[in-house]
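Written below as structure tokens is the structure these notes are about.
Here the complex is missing a single protein chain, while all its other protein chains stay put.
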Amino acid sequence: MATKTQEVEAKGGQSRHRSLGLTDDQALRMYEVMRLARAVDERMWLINRQGRAPFVISCQGQEGAQVGTAAALRPGHDWVAPYYRDAGVVLWFGMTARDQMLSFFARREDPNSGGRQMPGHYGSKRLHIVTGGSPVATQLLHAAGVALASKQRKEDAVTATFFGEGGASQGDCHEAMNFASIHKLAVIFVCENNGYAISVPQSHQMAIQNVADRAAGYGFPGVVVDGNDILACYEVARTAVERARRGDGPTLIEAKTYRFTAHSSDDDDRRYRQAEEVAIWRQKDPIQRYAKYLRESGTLTDPVEQEISERIEQQVDDATEYAEQAPDPTPEELTKFVYKQEPRP
Amino acid sequence: MATKTQEVEAKGGQSRHRSLGLTDDQALRMYEVMRLARAVDERMWLINRQGRAPFVISCQGQEGAQVGTAAALRPGHDWVAPYYRDAGVVLWFGMTARDQMLSFFARREDPNSGGRQMPGHYGSKRLHIVTGGSPVATQLLHAAGVALASKQRKEDAVTATFFGEGGASQGDCHEAMNFASIHKLAVIFVCENNGYAISVPQSHQMAIQNVADRAAGYGFPGVVVDGNDILACYEVARTAVERARRGDGPTLIEAKTYRFTAHSSDDDDRRYRQAEEVAIWRQKDPIQRYAKYLRESGTLTDPVEQEISERIEQQVDDATEYAEQAPDPTPEELTKFVYKQEPRP
Amino acid sequence: MAVKTYIEAIREGMDEEMARDPSVFLIGEDVGQRGGVFLASDGLYKKYGEDRVIDSPLAESCIVGVAIGAAVNGMRPIAEIQFADFIAPAMNQIIEEAARFCYRTAGDFNLPMVIRAPWGGGVHGALYHSQSIEATFSHIPGLKVVAPGTPADAKGLLKAAVRDPDPVLFLEHKRAYRLVKGEVPDGDGVVPIGKAEIKREGKDLSLIAYGLMLTYCLEVAEKLAADGVSAEVLDLRTIKPIDQAAILATAKKTGKVLVVHEDNRFAGIAAEVSAIIMENAFDALDAPVMRLTGPDVPAMPFNHVLEDAFMPNAEKILAKAKELAAY
Partner (left out) sequence: MAVKTYIEAIREGMDEEMARDPSVFLIGEDVGQRGGVFLASDGLYKKYGEDRVIDSPLAESCIVGVAIGAAVNGMRPIAEIQFADFIAPAMNQIIEEAARFCYRTAGDFNLPMVIRAPWGGGVHGALYHSQSIEATFSHIPGLKVVAPGTPADAKGLLKAAVRDPDPVLFLEHKRAYRLVKGEVPDGDGVVPIGKAEIKREGKDLSLIAYGLMLTYCLEVAEKLAADGVSAEVLDLRTIKPIDQAAILATAKKTGKVLVVHEDNRFAGIAAEVSAIIMENAFDALDAPVMRLTGPDVPAMPFNHVLEDAFMPNAEKILAKAKELAAY
């Protein structure tokens, strides 16, 4: 099956982003958010390896799929129910490097959870990011519920939810897609298929090539897209968003991608992945690829690149310093917020 | 989509059963089991309406799908994991009218459960009928597990599991089909689609026409068949069984059918079904239809019909009498068999 | 005040809350056109339309998961699980998601949602239409669990549950639906979550119960009175958060406590009540706290002999209460 990418590349050529209706500024913002997601992540690994923080879980390699799809949404108006890799999604939706680092160091000020959850467990009511726990695929049903509420109130918000191809094996995935389709809900299901659920390769997870093929069994479109081509991701997401806003129901987008790191800082991926395989995918780095396109299309110049790099460096430094020094919660906070009794401290 | 039935009818004409490799005797046995299932069920309603037993749940209308598919299996060698409507399946697999009535009256001798479960909750290790509880769709995973064990031991047994289209909405259905396909297990998924989950019509259960279309999303064939045409059901099941025994993996058979009665004796289907709709389907009674075929093909004569009727009448009378007088369990049995400590009483 | 059945009170409670607040809606299997398999929502589909009374697919995780999402986005869903016995497919959504939303976000998210579940036995429901689930869910921090015993409490607690900012598991005893009748105050009689109530004053011993067992305990108290034993009956009403003060007050008052429930015994609510009294009123006890509960058997069999053997009833409670009184 030809991927969307090839089509888009054929169509758009050197000004693909403009032919997709993206201004240069927008195209550059997408680039910067990808890079910021990557930079924060890389810094986390560094700090983790120095023993200054116990746990990292990465977005690296999947930023194209994340930022590309998220960019088709309206932050603050639309909703996202992301999963733990979706640094790119939540940064697009308004989280900051500081937020990321506060969560990484599990500080009291961590906006996701006040230091209660592991990094990667995003949530912010203000930013319309539905809180996520660790059990995979539960968020697909939450997304359907959020979209149901929008429909009940006749609002045009779209809800996008993100998950790995591993999560697609869960019963909740089936139930969510079925429900969203019955009610023609404005949901976009984004499967970031990186080929593995921790160590388990796709061939042991399913007997099909494309998760997207399941959409037909629910009565809505499924599309496969090159997840490392941010503009291709943007394009299919934009189509899905339009469809959803029209009231025509959900779309399943399967973004074929790869994770560059081990599953998490607790994992050793050499036990189940060949170094060659990882190397091949590193060649397809969505950031490099997009940078190349932006340069070739004249959108990204050296001075701009320089500025972006400096901004990111500065943000990551600032965030790290700020968060590392930020206070921990006090032991008394342990028993707070089991129920919604009190205002947030 | 053209149903299998039409094809089969076109192909087989007046001696369809012989062209399917069924002897006259086999064809008549199928007829008799359908009729027995129906007769036992009708008697149960009678007794229930007289207040002599608290609960009935019926096979009526679905006997063609049940006996047609079960007849493609080898009782005692193959396995079934049926659901509560599958009187036709379990009678084909060796249960008797007495067994049915013992369960109906919840007697100690009830082979399914010793009087513990409601009627329709079949189970017999000896007969290779996997015990069923009430939660729908759990049995699909059990069937996958039974088939996995057969595969692990390199045995050629096939496992068929049966469920309503309502059950197909459960996460377990997804997980079972996915797993069975990954391991190419010898499982046949038989969905008896009667258009309703209690009161909820198919249109509120899914946004697609055919449950069978989901099979593609797992990588195995899905077929739609006229569930009221027993020979068509037999044919598709036979194909599925052959495929399974060859080691080529599962098949999903969706038998379109209808239930003639309310969901159970506790239900009032007039709250959600039009009398006309029920009447139309009664015209398509799988037993009448098969009888007509058997007569027209010269397989069923008046004397044979007479014999069958007498045999059934006698069995149902005997079973009712025997079971109604059979002893209840004693209160002491309440606490037995929480664990497998003791031999069966 | 008018006399109503327990199920009428619940239906009225839902109806009034839906009329009061357009963000309240109902979702579940057969709740729409059918009006629910017990007719708890009879008439609401006609009155409020299919957007507010949603017939879901046969999928409990879906029902609860969708309700969570809707609650996130400003609605107040009432999710019906057709029988408590079928709540297990939704446990991941209830235990790992709903119960933890508030805590895991340090209060940023909260879920105003109700999960209604007809529960309990004595209705020839057999192993899968008779179960008690309160211990399982009460053990989970972040959930509130309510189990009214009277029509007035059922209606008042349902209203409280709908208005509560947190997920509430609302247990409706199936046998109480039509058996239990009582006066229900007119108007907006909200009964607070977390407050037990003494349903009968007494001084010799205390019977602590909830749900259908309340009815039986009141019967038993009447019989004990005839024998000259004065029994106090404490109706927990809310199981979680439990009203520890009320439990300790009655324990200290009478010095003898019998806790009654249908749910299995091991690590059940009676064990918790016993442990609470042990820790906080040990010196006030004149006898050990006793438990009369369902046995540790998977559930109530279909056969009536076995069902009766499982089910606590007035006779069994009376015998145990007499044992306690004589201690």
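For reference, chains read A, B and C in written order, and residue numbers begin at 1 within each chain.
Quick note on the criterion: a residue touches a chain if its C-beta (ideal position, glycine included) is under 8 Å from a C-beta of that chain, and two chains touch if they have at least 3 such contacts.
These numbers were taken from a predicted model, which means no experiment stands behind them.
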Contact list for the unshown chain, restricted to visible chains: A, B, C
Touch with the omitted chain, as defined above, among C:Ala19, C:Ala275 or C:Ala319: C:Ala275
Sole contact to the chain not displayed, among C:Thr5, C:Asn73 or C:Thr136: C:Thr136
Among B:Thr131, B:Gln209 or B:Ser297, residue touching the chain not depicted: B:Thr131
Option from B:Thr69, B:Gln100, B:Gln117 or B:Asn193 whose C-beta touches the chain left out: B:Gln117
Contact set of chain A toward the excluded chain (per top definition): 54-55, 106-108, 113, 115-118, 121, 133-136, 166-167, 169-172, 197-200, 204-206, 266-267, 271-272, 328-331, 333-335, 338
Positions on chain C contacted by the hidden chain, ascending: 85, 88-89, 91-92, 95-96, 99-100, 103-104, 127-128, 135-136, 138-142, 240, 242, 264, 266-272, 274-275, 278-279, 282, 285, 287-291, 295-299
Absent-chain interface as seen on chain B, which is shown: 79, 81, 111-114, 116-117, 121, 123-125, 130-131, 133, 135, 138, 140-153, 159, 171-172, 175-176, 178-179, 182, 333, 336-340, 342-345
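By our rule, only the chains that are shown with their structure count from here on.
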Whole-Å gap between the CA centroids of chain A and chain C: 41
Averaged-CA centre spacing for the pair chain B and chain A, given as whole angstrom: 45
Euclidean distance of C-alpha centroids - chain B vs chain C, Å: 37
Contacts with two or more other chains, residues of chain C listed in rising order: 56-57, 59, 61-62, 89
Sites on chain A at which at least two other chains make contact: 171-172, 175, 178, 182
